[in-house]
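== chain A ==
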Amino acid sequence: MNPIHFLDAAYLVAWVVYLGYLGRILLCLKRVEEEKKEFDRSRQPQLR
Partner candidate 1 sequence: MKKLVPFSILATLAMLGLTSYLALAVAPTEATMGDVQRIFYYHVPSAWVAFLCFLVNFVASAIYLWKRSPASDALAAASAEVGVVFCSVVLLTGPIWARPVWGIWWTWDARLTTTLVLWLIYVSYLVLRRFAAGGQTQALAAAFAIFGFIDVPIVYMSIRWFRTQHPSPVIGGGPGSGLAPAMAHVFLANLAAFTLMGILFMWLRYKLQMKEQAIESAHAQAALKGVAQ
Partner candidate 2 sequence: MSTFTVTRATLAKDLRMEWRSKDAINSMLFFALLVVVIFSFAFNPTAEESRLIAGGLIWVAFLFAAVVALNQTWARELRNQVLDAYRVSPAPPNALFLAKAVGNFIFVAALEALMAPLFVVFYELRSVGPVWQLIVIALLGTWALVVNGTFFAALSLRTRSREIMLPLILFPISIPALLAMVDATTSILTGDASPDFWIKLLAVYDIVFTAVCLLLFETVLNAE
């Protein structure tokens, strides 16, 4: 196997892990934001 393939594989693996992790954090952040909005909305009617 051409050594360059290993170089490409290493860079690919690194990017997949890092971008994948970044994506996961951003998705979770969005989900938490929505949960918070949902929560605030459900609390509104009780405030008199």
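Assume a residue touches a chain if its C-beta (ideal position, glycine included) is under 8 Å from a C-beta of that chain, and two chains touch if they have at least 3 such contacts; residues count from 1.
The candidates came about this way: all candidates are chains of the complex that A comes from, given by their letters.
Every value quoted in this text rests on a predicted model; they were computed, and no experiment measured them.
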Any idea which of 1 or 2 touches chain A in this complex? 1
Show me the residue ranges of chain A that touch candidate 1 in the complex, using the header's touch definition. 1, 3-4, 6-7, 9-11, 13-14, 17-18, 21-22, 25-26, 28-29, 32-33, 35-36, 39, 43
